[in-house]
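I have a structure I would like to understand better, so I am pasting it below and will then ask my questions one at a time.
For this depiction, one protein chain was excluded, whereas all remaining protein chains were kept in their positions.
Right after this comes chain A.
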Amino acid sequence: MAPSADQHARVIPGGFSVLSLRFSEDDAHAALHQLCVKEHRVRAESSTNRPLDRTLFVLNVPPYCTESVLTEVFSRFGSVQSVELKERPGASETSHSGVSRHFTDTLRQCFRVAYIVFKHASAVNAAKRHPENVPLVVSTAERPVRTGIHKWIQQYSDSLIKASSLQQDIDQFMNNYDRQKEEEAERQNQEAEQQQEDEEGWVKVTKSSRGVKVRPHSETANERMLKREKKKSERKELLNFYTWQHRNTQKEHIAELRKKFEEDKQRIAVLRAQRKFRPY
């Protein structure tokens, strides 16, 4: 490519530089996606996996660009340490530790944002200064990116997994889980023990024992209790015993009829408004 006069980066207000992205190098006239890049700069973040000076923040990454593809594409600016893809910008999540790939949810195939961590800070600036009219290329002859039928067949093939490897993952997870549970139980035991009276009838009161309740209470249990109380009070009540009660019931009845009458009238009014009474 011959260097031309307007070979300079396009920077838009807001500090983002615009890079262009092409899927494949063999068709030169294809439309380009625009990637907006900027160095990653967030005040409150203290995350270690996104060092402020070496991280490039990329917007509008097409769905066919996976982590490995981005690593390849951006390594022209300097060697890449890690790539993190997310659906929307935000703090990095702690990934499920100890859960095998069989149990993690598959990613949605949508446009995403990327946090690219380079090994050297200079690469960030190199990327930002990249001219817009020299597009980055996703799929090249050396490292083709598969989409469509190829990809789906590959996906299907990958989804066939051996039961034994799955079993292995499960066993590992369940062992961990059991160990955790055991530790938990032991801790609770100890706490309970501390509350027990010793031989002389003394109970040691500590700060931590306050949290442990005698009975675990839940919302549903509370509701049930309230309902029971209400029922009890209802049962005790006398109905239609005194004259005033009887009168009240009658009054309620008429009020009910009136209300229904009004409701029906309203319904009719709506239907009339829609001309629903023309039989044909």
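One rule holds in what follows: a residue touches a chain if its C-beta (ideal position, glycine included) is under 8 Å from a C-beta of that chain, and two chains touch if they have at least 3 such contacts; residues count from 1.
In this text, contacts and distances are computed from a predicted model.
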Record-based protein name (UniProt) of the chain missing from this complex, from "Nucleolar protein 6", "Protein YIPF3", "RBR-type E3 ubiquitin transferase" or "Eukaryotic translation initiation factor 3 subunit H": "Nucleolar protein 6"
Who touches the missing chain here, A:Arg129, A:Arg143, A:Arg187 or A:Arg267? A:Arg267
Tell me which stretches of chain A touch the chain missing from the display. 12-14, 16, 18, 23, 30-34, 36, 59-60, 62-64, 88-89, 99, 102-103, 108-111, 113, 147-150, 152-153, 155-157, 159-163, 166-167, 170, 173-174, 177, 181, 211, 213, 216-220, 251, 254-255, 257-280
